[in-house]
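This is the structure, below, for whatever I ask next.
Taken from a larger complex, these chains appear in their original positions, while the remainder are omitted.
Naming follows writing order (A, B and C), and every chain is counted from residue 1.
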Amino acid sequence: MRPSDRTPEQLRPVTLEIGVNRYAEGSCLVSFGHTKVLVTASVEESLPPWLRGKGQGWVTAEYGMLPRATHTRGRREAAAGKQSGRTQEIQRLIGRSLRAVVDMKALGERQVLIDCDVIQADGGTRTAAITGAWVAMASALNYLKDEGVLKTDPILDQVAAVSCGVFMDTPVLDLDYEEDSNAEADSNFVLTGSGDIVEIQATGEKRGFSRAEFDRLFGLAESGCAELFAMQRAALGR
Amino acid sequence: MRPSDRTPEQLRPVTLEIGVNRYAEGSCLVSFGHTKVLVTASVEESLPPWLRGKGQGWVTAEYGMLPRATHTRGRREAAAGKQSGRTQEIQRLIGRSLRAVVDMKALGERQVLIDCDVIQADGGTRTAAITGAWVAMASALNYLKDEGVLKTDPILDQVAAVSCGVFMDTPVLDLDYEEDSNAEADSNFVLTGSGDIVEIQATGEKRGFSRAEFDRLFGLAESGCAELFAMQRAALGR
Amino acid sequence: MRPSDRTPEQLRPVTLEIGVNRYAEGSCLVSFGHTKVLVTASVEESLPPWLRGKGQGWVTAEYGMLPRATHTRGRREAAAGKQSGRTQEIQRLIGRSLRAVVDMKALGERQVLIDCDVIQADGGTRTAAITGAWVAMASALNYLKDEGVLKTDPILDQVAAVSCGVFMDTPVLDLDYEEDSNAEADSNFVLTGSGDIVEIQATGEKRGFSRAEFDRLFGLAESGCAELFAMQRAALGR
């Protein structure tokens, strides 16, 4: 009885469209249902000061939400003069997730800056962002290989993310906003193509939740990510 | 001999697409060639403190640019902790331009907040934003009339904007980035449907320019805006 | 093979000392080995604006670290002019963890502000902070009951937290700084006295890690928290 009439283990319609920005080395417009995130991957031949001269590269991410991406207009962070704690938490998560599958030595002394901007939000923006960011980053690094800048592919594995939660006492996959607002528990799983854990965040929203419930969420995430990995490969034409 | 092979008096292909945001009362995705601006118009039943209880409404605008809207990635203003002088200058211009054609008494004690976010930038983002913002605002106010919230239309006239400049000693309409970067003079005209001036900004970039050149730019802007007014009406189905 | 000679399932020496601040309604100095966090719980008869008049209370937390709590001096956040993303992430976690075990209606229209200041850091500051914060909060609410301000105890359950990680391919409990810096995976578990999950955060630091490893970390956390719950009760004289 999900508001969207999905079964508990059903993703929303997901699309991953590359090449949506004329200037970026890589880009991807990712949608999970009504959630839409525009991701660009920019390659810069420079590094933050603390990393210079170590023979390795870096991947970092920033996240933002257009003020009217949401049901009611939110304050523009640039006008407020700072990024919220939520924004910082999300962009740190995206960066960590991508770095987990990149060989920084193979990347060389350059930086990939990922920008994830939420055009429209209906739940699951951070997991959509991670899933799309991997595609944008892979596009950018493909481009660098095609240009002869990179000799080897620094990407070690795929990474994708999906949310799961306990909604009306039922574990379900890929919460939309209506479910998310009313879930008893909410979690985000970031997994690699080979099935390893990159990151798990799980929170009891209305009550604590049991280890049995958690295990069921984990299983949903594993099958959801398997679908996402296939879509990522298809988006890149593999 | 424009880089884009246009004649001096030729606009780039312009599109104005409404209804592009699921939540906003009005929205418009405007493109002038490769320049793309996503505009939303949000209606709030509240006013800034200094306007409360005066029996009138308000229209205001904010402007932003995604970090990789440009050829090289720019710094995210939310991360930098402030909006640049350029951003503030542009959003003040957009707000003034729209307020010039709205009857604030007829709007009543509510506020229209316009968000103009540049998805991709190839010159002329502020004039594209104004042109699209009028469409988004008109959509939002149409919606309020349809809902019975407004009895009369508070919009007094159309407003549109276009840039003109002196490029290689020739006055031309609607500069793209390549022209803009090399123009001797650069100007933005904001005009009403009835032909009045809302705002003129003209700047000599490499040299001062003559009053005769200015008059020619003005003429180009008048004919360019006439085209834009027709497209605005078409976008709204009038 | 742990640098501290502990067995994999062994906590560091933990102390929880209440009444360490002369003014606060509740306070606790918590230490996990060399990690020391001073926690105060301040009760204010006021609420943030968005909660007023709803017949319920609120619990929130702030976190800070003295500049020389760490091996090398860190920048003072007040001088830097903002709290880091890490700080915000941690204080949001502490607040959520405590709110999960408080009946906000029973608390009434008042606020408990928890301040967690790290005096010395040797890994696990956020989990030590949560474990001590529950004690400080319970002390403060006991005091309110003794004063007759509260009729019933708004605390529904205990909450404690502990870190676990995969160090040299072995899952171990309660990482110190040396382990934390070299762990393959790092996780924080926040559990209730009745065994439910309040929050799980697990991150692969050097590599993804397997579901089997995760399950082992979860088991270590459950036994570690069981010890902590007993110490919390002892600190309160129960």
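General remarks:
Assume a contact is a pair of C-beta atoms (placed from the backbone, for glycine too) under 8 Å apart; a residue touches a chain by one contact, two chains touch by 3 or more.
This is a predicted model, so every value here is computed, not measured.
A single sequence accounts for all chains of the complex, and while 3 copies are shown, the assembly in the file contains 6.
Please note the rule applied: only the chains that are shown with their structure count from here on.
If touching chains are joined by edges, the resulting network of the protein chains shown is an open path. Core chain by CA centroid proximity to the global CA centroid: A.
Of all residue numbers used where chain A meets chain C, over half belong to both copies. The two sides are thus made of the same residues.
In this assembly, the chain whose C-alpha centre lies farthest from chain C is B.
Distance from the chain A centre to the chain B centre is 33 Å, each centre being the mean of its Cα atoms. For this pair, chain B with chain C, the centres built from the Cα atoms lie 51 Å apart. Per-chain CA centroids place chain A at a distance of 28 Å from chain C.
Residue positions of chain A touching 2 or more other chains, listed in rising order: 82. The residues of chain A lying in touch with chain B in their complex are 21-24, 27, 34, 38, 40, 42, 44, 62, 64, 66-73, 76-83, 87, 113, 115, 117, 119-120, 122. Listed in rising order, the residues of chain A touching chain C in the complex are 82, 85-86, 88-89, 91-92, 96, 100, 157, 185, 187, 191-192, 194-204, 207-211, 214, 218.
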